[in-house]
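All protein chains of the complex are present and in place, except for one that has been dropped.
Chains here go by letter, A and B, matching the order in which they are written, and residues are numbered from 1 within each.
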Amino acid sequence: MATVLQVTDFSVDYRTSRGEVRALDSVNLKVEEKEFIALVGESGCGKTTLGLATIGLLPPKVARIRGGIISYKGTDLTKLSPNAARKYRGSEIAMIFQEPLTSLNPLKRIGEQIGEAIVLRHQKEDPKGNEKIPRIPGRTWKLPPHVREQAERMLALVRIPDPDHIINRYPFELSGGMRQRAMIAMALSQQPELLIADEPTTALDVTTQAQVLKLMKEIKDKLGTTIMLVTHDLAVASQVADRVVVMYAGQIVEDAEVHALFSSPKHPYTQGLLSCIPTGNREGKQLTPIKGTIPDLTVRRDWCRFHPRCPAAMDVCARKEPLLKELEKDHRVACFLYGE
Amino acid sequence: MNLLRFLLRRAGFAVFVLFVVLTITFVLSHLIPGNVIYAWLGREAAQYPAVAAAYSAKYHLNDPIYVQYFYYIAGMLQGNLGVSPSRGFIPVSSVIAQTLPLTLQIVLLAFVICVAIGLLLGILAARYQNSPIDSAIRVFYLASYSSPPYFVGVLILVVTSLYLRILPTGGAYDPLLVSPSPSITGFPIFDSLIQGNFAFFENASVHLVLPALTLALVSFGVITRVARSSLLDVMKTNYIRTARSKGLEEGSVFYGHALPNAAISLITISSLVMTFLLTGSVFVEYLFSYPGLGHYAFTALQGSDYPGIMATVFVFAAIIIITNLVADVLYALADPEVRLG
Partner (left out) sequence: MDNPTPPSNRLRVGRRLRAAIRLMTSNKQSIVGLVIVMGFLIIAVVMEVAGLLNLQVTPYPANPLPNQVSAVLLPPSLAHPFGTDNIGRDVFSRILVATPYDFMIGFAVVGSAVIVGSLLGGFAGLRGGLLDEILMRVTDVFFALPVLLIAMVIGAILGGGIGNMSVALMITWWPPYARLARGESLKVAHQNYIEASRLSGQRPRHILFRHILPNISGTMLVYATLDIGTVILVYSGLTYLGLGNKPPAPDWGQMVAAYNSWLLSDPWLALIPGLIISIGVIGFSLLGDGIKETLGIR
């Protein structure tokens, strides 16, 4: 299978009032075509940053790329000019976000917002055609019939009932789950190769969450879209992902196929995370949270970020930084427990 | 339908505030030192006791207070505003009929200029945030809303008349050169245009420019500031990020998504701007000897012309209240949550 995304030694700094924070530190990742991969970790571990960096939406004044490469189908996205990078957004790489209400323009109807994406696709397919998105501020855009039809089809694809009705609705008129589906429809309108989903279900209730996840799996199966799901919830990852990448403090600590990760987690952090999840068959046993908190990322460290909280910490962990190594087939860990 | 209920509520409120204004003027008319008849005839009424007595009967000024109140409201709403000593005792309502259109001409022109300048600078400042352009614009709008209208007016007068010697310095038109057309709409500018009296149209328009410009210059500041901060806020939102994630170019993002959303907050500001313009017209019309309602208010004040003062304040307040209502309506139409919610 072809490699869609290759991240090599990628680092990003954020400028904050407390100093420069290293949000991503020499991250290495490979995503294959049609894979469903989940980036999992606590808040602040860098998973969202990696997603934003891939699509090129890092906040320009605050975030600085410090090195490394994000290669999409052979092209280094980080070295592109802003205009060149923009051409990949939407049409090759699309993204959906956590809060569907604030992520949709409150003053534009659903149909208009999806329609924009559809017209963008038409413009790309036929640069000489004269399809245009109206730039008149405030005027409601009456969709041309073929655009409208395609928008309705996209809505049907994400299983929104009554698409011809929803097309004319505003975001505030939809429920949270429907808004998220609408966002997915919008993101898929340009038929992207890679879809990045940043915590799409966090703001939803459990039932809706399950529906949206099921939808995403369907999309991967039916359309062949590669999906990168960013989440803090391991349970969510276990439901849908083919592969899980565990991140901590800006680094990848474990990267494995989903069954392998859950049946034999190698990194102490992963093991800790798994024992935090309430499951049915641990009656009587206490949930064991991981002691301590994430480290201060303004301070550069040349040792294992996790070792202060690690129950299996050794001397070497405080002196050197473990690198991500392939232990078994397709199972990578960054930990000195498995050799130096 | 929710929209209808909302609009009815706002209209009802507008009417209520109008009554409050009338009540205030009513109370004040009774606080005039001397006789309450001064509120209708001016101080001069003291010299004409017979006339004063006749008017007292006509305006029910000898009846109990609540009766007086009723007739006061009824009278004011019918246009019965007393006579104006400072204008030779002609009915106040006819003075207003003459002067109001002139003031509206200036105020509307000033509004258009003001919004144009304000929006333009606000957009520039937001687009080039924190650059020297932004700082320069900042100086302009700071000066704009910190300067009294009469200062800016004086400045403009001095500069144009003394140094540039371009534009005329007084009145609504030069009576020795042109004369107005018969009244159709009540607005001399439009009347002359409709009837082909281009000489008057040109002359009167030229006389409009300086007062309107002065008013606009002291009012655009607030629009620029709100437009700028509103645009900057909108550019930070999640939906702008989503728009970019679709691959839209910055221009489309800014003009198609950010600007319309920011513009809504400008609707509320517009009624505030109208308030500035109307109160400013009192000073500016005096300065440029422009015979509008503001000028009348000023001379009425100087001459203790109580009927004139109260009537002009009532009319100004009414216009402001109507403007607020219009702004409410526009906002309701623009914001889908209000329109459909």
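Methods note: a residue touches a chain if its C-beta (ideal position, glycine included) is under 8 Å from a C-beta of that chain, and two chains touch if they have at least 3 such contacts.
Keep in mind that what you see is a predicted model, and the values were worked out from it rather than measured.
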Visible chains in contact with the missing one: B
Which residue of B:Val158, B:Leu177 or B:Leu333 touches the chain not shown here: B:Val158
Among B:Ser147, B:Ser181, B:Ser205 or B:Thr237, the residue in touch with the chain that has been omitted: B:Ser147
Residues belonging to subunit B that touch the chain removed from view: 13-14, 16-17, 20-21, 24-25, 28-29, 31-32, 142-143, 145-151, 154-155, 157-158, 161-162, 229, 275, 278-279, 282-283, 286-287, 297-298, 301-302, 304, 306, 309-310, 313, 316-317, 320-321, 324
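Everything that follows uses one rule, which is that only the chains that are shown with their structure count from here on.
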Contact set on subunit B toward subunit A in their complex: 237-239, 241-249, 251-252, 255-257, 259-261, 263-264, 334-337, 340-341
Subunit A residues touching subunit B - in the complex, by the definition given at the top: 55, 57, 83, 86-91, 94-95, 97, 99, 102-108, 116-117, 120, 133-135, 137-138, 170, 172-173, 183, 186-187, 190
